[in-house]
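Only one protein chain is missing; all other protein chains are in place.
Right after this comes chain A.
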Amino acid sequence: MEASLYFLQQVINGLTIGSTYALIAIGYTMVYGIIGMINFAHGEIYMISTYVVFIVIAGLSMLGIDSTAFLIVAALLVAIVVASAHAFAVERVAYRPVRGSKRLIALISAIGMSIFLQNYILLAQGSRDKAIPSLLPGGWQFGGDGFAVNLSYMQVIIFVVTLVSMTVLALFISRSRLGRACRACSQDRGMANLLGINTDLVISMTFVIGAALAAVAGLLLGMYYGVVNPYIGFLAGLKAFTAAVLGGIGSIPGAVLGGLILGVAEALTGAYLSTEYNDVVSFGLLILILLFRPWGILGKPEVEKI
């Protein structure tokens, strides 16, 4: 009984982290689906939005506003705007000029942008950890005598917000005009362009949507962990990319599934082996999936046309 409750606790923790991986992974998978490149700077966008969330919450608290709901909504809105602006600018400066060139060129430009953003924040905000107090402490406890399972309010919020964001995104992609344009672009960008779709705009919007979801993740994880430093984007980006590949890159449900699987796998590693090996397990998983099923769990094998 105790063992199974402990297991349940780990699964809950894993699903919490996994759903935020999924939110970040959407940005990778959508950009990859449309222009076929890895946006290495996406993890840094998440990191920047966490900083913005902290700045807004700390700033408004200094002004004497203590309504939790207002703080969260304000932080979310500002973070979405700033993160989107960064992603938009990054695409304009570093990706659009190299879009027509070889894949290697775009990749190097992306990794350069990632290094640049990380160090830019490092210089502007300092390398120390910055912390904010928990806005929503507490939670529920249930279960046995030996071990009680903790489900904090924050964890529930993370599930709910992720679920809502994903539903909105799915509706947007399947129903709206821009969503249809996105799907058309991911199938055949040249053809979509010929048919009068402004592909430049669609690509920009893809970056903006990805950044907005990263900002949501930044808010959730920022409140969950309560600390931020300039290095969090690098690892979170790597994990989210792994999640995207795991689920099948280019597929949005795949990103969600991959994120959840990765989150649970990490939590279980941390619980039964050692937290030191979390990253080793997730990269090992990435290499294994590439070895046996490179198109991921929900993806389709890529057919190469000549």
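Convention: a residue touches a chain if its C-beta (ideal position, glycine included) is under 8 Å from a C-beta of that chain, and two chains touch if they have at least 3 such contacts; residues count from 1.
One rule holds for everything that comes next: contacts and distances are computed from a predicted model.
For the chain of the complex excluded from view, the name given in UniProt is "High-affinity branched-chain amino acid ABC transporter permease LivM" [choices: "Acyl carrier protein", "AsnC family transcriptional regulator", "High-affinity branched-chain amino acid ABC transporter permease LivM" or "Phosphocarrier protein HPr"]. Looking at A:8, A:74 or A:98, the residue that reaches the missing chain in the full complex is A:98.
Contact with the chain that does not appear here is found for just one residue of A:107, A:173 or A:298, A:107.
The hidden chain makes contact, of the residues A:1, A:77 or A:280, with A:280.
Residues of chain A that touch the chain left out of view are 32, 37-38, 48, 51-52, 54-55, 58-59, 62, 81-82, 85-86, 88-89, 93-94, 97-98, 101-109, 111-126, 128, 130-132, 228, 234, 238, 241-242, 245, 274, 276-277, 279-280, 283-284, 286-287, 290-291, 294, 302, 306.
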